[in-house]
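Complex shown without one protein chain; remaining protein chains in place.
By written order: A, B and C. Residues from 1 in each chain.
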Amino acid sequence: MDATATFTSTDRTLATRYRDVRQFSETLAAPLTPEDCTVQSMPDASPTKWHLAHTTWFFETFLLERQPGYELFEPQYRVLFNSYYNGIGERFPRPRRGLLSRPSLEEILDYRHHVDDAMAVLMELDETIDSRTRQIVEIGLHHEQQHQELILTDIKHVLCQNPLRPAYQRSPRAVASGWIGNGHDNSIVRSAISPDWVEFDEGTYSIGHGGTDFAYDNESPRHRVFLESFALASHPVTCGEWLHFLEDGGYAQPSLWLSMGWSTVCDQKWNAPLYWFPWEDQWWLHTLAGSRPVDPDEPVCHVSYFEADAFARWAEYRLPTEAEWEVAAAGQPQTGNFVDTLLNADRALHPSAVPVGNPRPRTLHQLFGDVWEWTSSPYTPYPGYRAPDGALGEYNGKFMCNQYTLRGGSCATHSTHIRPTYRNFFPPEARWQFTGLRLAREV
Amino acid sequence: MDATATFTSTDRTLATRYRDVRQFSETLAAPLTPEDCTVQSMPDASPTKWHLAHTTWFFETFLLERQPGYELFEPQYRVLFNSYYNGIGERFPRPRRGLLSRPSLEEILDYRHHVDDAMAVLMELDETIDSRTRQIVEIGLHHEQQHQELILTDIKHVLCQNPLRPAYQRSPRAVASGWIGNGHDNSIVRSAISPDWVEFDEGTYSIGHGGTDFAYDNESPRHRVFLESFALASHPVTCGEWLHFLEDGGYAQPSLWLSMGWSTVCDQKWNAPLYWFPWEDQWWLHTLAGSRPVDPDEPVCHVSYFEADAFARWAEYRLPTEAEWEVAAAGQPQTGNFVDTLLNADRALHPSAVPVGNPRPRTLHQLFGDVWEWTSSPYTPYPGYRAPDGALGEYNGKFMCNQYTLRGGSCATHSTHIRPTYRNFFPPEARWQFTGLRLAREV
Amino acid sequence: MDATATFTSTDRTLATRYRDVRQFSETLAAPLTPEDCTVQSMPDASPTKWHLAHTTWFFETFLLERQPGYELFEPQYRVLFNSYYNGIGERFPRPRRGLLSRPSLEEILDYRHHVDDAMAVLMELDETIDSRTRQIVEIGLHHEQQHQELILTDIKHVLCQNPLRPAYQRSPRAVASGWIGNGHDNSIVRSAISPDWVEFDEGTYSIGHGGTDFAYDNESPRHRVFLESFALASHPVTCGEWLHFLEDGGYAQPSLWLSMGWSTVCDQKWNAPLYWFPWEDQWWLHTLAGSRPVDPDEPVCHVSYFEADAFARWAEYRLPTEAEWEVAAAGQPQTGNFVDTLLNADRALHPSAVPVGNPRPRTLHQLFGDVWEWTSSPYTPYPGYRAPDGALGEYNGKFMCNQYTLRGGSCATHSTHIRPTYRNFFPPEARWQFTGLRLAREV
Partner (left out) sequence: MDATATFTSTDRTLATRYRDVRQFSETLAAPLTPEDCTVQSMPDASPTKWHLAHTTWFFETFLLERQPGYELFEPQYRVLFNSYYNGIGERFPRPRRGLLSRPSLEEILDYRHHVDDAMAVLMELDETIDSRTRQIVEIGLHHEQQHQELILTDIKHVLCQNPLRPAYQRSPRAVASGWIGNGHDNSIVRSAISPDWVEFDEGTYSIGHGGTDFAYDNESPRHRVFLESFALASHPVTCGEWLHFLEDGGYAQPSLWLSMGWSTVCDQKWNAPLYWFPWEDQWWLHTLAGSRPVDPDEPVCHVSYFEADAFARWAEYRLPTEAEWEVAAAGQPQTGNFVDTLLNADRALHPSAVPVGNPRPRTLHQLFGDVWEWTSSPYTPYPGYRAPDGALGEYNGKFMCNQYTLRGGSCATHSTHIRPTYRNFFPPEARWQFTGLRLAREV
């Protein structure tokens, strides 16, 4: 797959990874009722059932239905679970996905297993499997990992529409012991915005994907950019810092905002990040593990590009470009709070407060995991980029308009699904992802 | 309850009726999955779960929560399942009812049984139960019967949004033996529109509810109206007659339509009744028991007021007023195809074709059951009407605007929930109810 | 013209009336600039230029273009100035009328005179003019008088969108001498709502047009109705009474309102009649003659049906039916404040305060002129009504849906354009007409 992705893998690894990734989707759905899995809370989000089916449709459509002798599980699923591939044909309209009470969750799990069985047979044929097939399996798995993150962000949005405020996670350790234990009082703004800075020299750098590991087409080609010297904050912006912005009237001063951002603030009556709510003289937030007071030490989350940009202007700094971010991230250890590490530790799926103690000064923390970091870069094709031919060419390129790139992954991203060159993208008004920010400045 | 309703009943009957009516709601929900019960397909319709909970909320709110010692099942349900009673307080917004994955169907059934148990205790207290309580129980039961009809019309709408076209009823006799058995060919229009007519003399008649049985407040007071002589068709308009209209370009001639009706036809691209679709050179329709060809002998159904009015104009007749309909219906036997009679006979919940053979000429058939019949009468208060005080006064009066009355009940109405004075009402564009029409003319 | 209208007239009168009526439209437009005449402030209203052209189009389309040898002034006007006649063909979309900077006001006046010249020739042919032609001229003149009222209400709406609040009339006597002279203080509610009542006996009455004078088709046929005994208030509701309602929280109590009315109040943030505004501790209103404080003695105006209905419920009375109004009005002198009488007296085009002094008690005042009075009657066809054939049949019948009838004419109606059987109609949310109300009650 010359254009969409490049990667290396062995078949044994692939089959194992296939099983692991596919299983993880079902693990994420396990705490949910059939009713939870059916609801669509807004056109931008999809029901869990739909995610479970669409990721399966991907393998069936791009691989299995081309295999001689393969029988479609249900021919109507071809339309029902096509997301946006004009090249494949008709699609059931996205805003109506929540109207599909059938197929049931159970039938969709059957569909998954039907496809998994056929995929297992396909991948057993060690000798004859061609590299194109391997590539599509690999894309399918990364595709599924993207939807795993969406399963979490979309169900969080569903559950938060409900005045009963049900939790996705019942009793993770983080909620029981975390915030309440550390005795913070979030009604006090503890400090102004004075991050530690890590500096980088001016120069012509190369960014973008250049190796043979898997990467999406939108990360290529690797190319040169000239950067003036710059500095990045050592940590993402915290809720404590955000409270400062909020209490300084940040949501009420048009001069801090982009024009479209200010319109959105006024129309949507935004006065805090999504999922924040005032209660008994404090700001609280809804998490996947239930509601609790805002922790001033945790990275702020569920803010739009508009808010991130306004905050940076208020703080008299700016957001980094995606080139700056990538240059800074190159060579950094890719550790952090990811969905798999958090679940394994029975912790809440939420950005984590900076650990108490002595973080090394002047190094970059929490670049990976916790929150996706908005960059100031619109999502555009890299110089020389050309979308692959065929329906899979619709994967990335056609969305390069009116969106901004985000970097680094979040607490809902799988640790095997991130890299320094990874480009996530959302429109500037989107808030339901785990999105935060890190400040930058000129040197 | 002087204003809202008048009725007589014995406590024993009431407790029995309570059990029967409440059980029937659950019987109607039984064929549905938890996912089915969660979906809301349009703002005008509600999820099955919501209907099951709201009817329960009615008893809890208007009766139980005033009983000393009664504990609310869940205090937040007070807001969640309030439909439109400003007098009770806040309400969860109607168009968002489909976002509530929780409470689950199971929890709502628990809620029902919790309330049923408390109601049983209340109604056992034979001696002390006051007449106001009896009246509210009675209203609550009729209220629940209204929602039973909505459960069916709303789930029909949900299932018909789904390209898989799932059936609510699996294999009722009517589908197996009905249409196919009678050998009709619906591609042939069999006759022009020449109904048998039943005539009535001019005069000053009394209409409206006057007795001591239960009736809604909107059926009162009984009052005099002057009617010119008129005639009603012996039968509701059939699908065969509708095909005639359709093939004569009825949906393409603006001169047949009210101005608002014609706008709706153009905007919504109406070209046949709701749930009709062309397939292999025939018109088919979706029913609760699955899809099948249109039967020319069955009453046409799922037509709006706009369509009923246009059809009547095309046929060079008119719709009856509600006074004419009621005068004609007074004293007629109240038999017909109702939800309970059809289910008991394992037949499809759909209007039934006129029985083959020799219907008595010049008498009124299918006045009750099968299809609600649109009248030309806007839904207005009767002379002297005054809505009852308190929240229950919001039941009917505040909706007397921009709606038309319908008479006679349908195949989704319970046989114990209809009477000649019963006034149903819907806006002129509504089509998802079992709504048809009967022609009238001057004499 | 059997169906649309019946009337008698002499040709000489007709030609004279034609000149007078046509001239009056231009008189009404005279105070306006070309820019004023171009603006459309909402889809329901039309630019003055459009009214001037459309009324001319009516004569050209329904009469002149059928005359041998007549040349259309400009063929594209056939589409441009067709309002809603599907029978005539295509129409320029109503909400876009304000986009037509051309033809200029001057060109439209030329168009008028071109048509007037041709009409003069036509009407000179005294001998040969047939009765159908006479009827259409007559309809055309009444049609133009309706648009004369709309010219005033629509331009009032345009001018009131403008923060500069320009006046249509420069300095009519009424503003100079009227309100300020009488020393009222509208911040004091002077009395509760206790109208004088005029009573009428129960009985079977005939209403509707029955003679040979001109009337619209919707006033026919004359027919019998049964009325219980009732009483009408001697005067329309005044602004003083409305202030009482307003200060009692009338706009904040959902229980007073129809459900659709309450939604409108909330969505539109209504808190007073249209054109009222608070200023320096008083309520003021915009009139065609400029802004001034509300006069408690003048009839309230620019209220919707929703508001009229809520007021009546608050006052514990009701609105009259149109049959009651017509029975009461039959035989009453048809005098009052009309557009022509007010202009002749150089008075403001606004409802007038009740004259000081001793009005005869217990008789009906201001039935005609001043304000259109909302009735509780939806606008429906009279028994036996059938719209005329052809495009003119679209004049009235197709609008009989979701509107309410109003009676009696207003200060913007011409005195020759009203009669007791006249049925005006608007949707229940409309407020930009000169609409008020009169209370009724059972006896």
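One rule holds for everything that comes next: a residue touches a chain if its C-beta (ideal position, glycine included) is under 8 Å from a C-beta of that chain, and two chains touch if they have at least 3 such contacts.
On a predicted model such as this, the values are computed, not experimentally measured, just so you know.
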item: Omitted chain's touching partners, listed by label; value: A, C
item: Omitted-chain contact residue, chosen from C:L14, C:V39 or C:A440; value: C:V39
item: Listed residues A:V79, A:L109 or A:L258, member touching the removed chain; value: A:L258
item: Candidates C:T13, C:Q76, C:S229 or C:T363 - the one touching the absent chain; value: C:Q76
item: Selected from C:L100, C:L343 or C:A391 as touching the chain missing from the view; value: C:L100
item: Sites on chain A contacted by the missing partner chain, in the whole complex; value: 84, 86-87, 204, 223-226, 228, 254-255, 257-262, 376-378, 380-381, 383-384, 393-394, 398-402, 428, 442
item: On chain C, residues whose C-beta touches the chain left out of the figure; value: 33-39, 41, 49, 76, 79-80, 92, 96, 98-105, 158-159, 161-164, 166
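Convention: only the chains that are shown with their structure count from here on.
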item: Overall pattern in which the protein chains touch one another (line/ring/star/complete/other); value: line
item: Centroid distance [mean C-alpha coordinates] between chain C and chain B, Å; value: 39
item: Inter-chain centre distance, chain A versus chain B - centres from mean C-alpha coordinates, in Å; value: 47
item: Averaged-CA centre spacing for the pair chain C and chain A, given as whole angstrom; value: 60
item: Residues of chain A touching at least two other chains; value: none
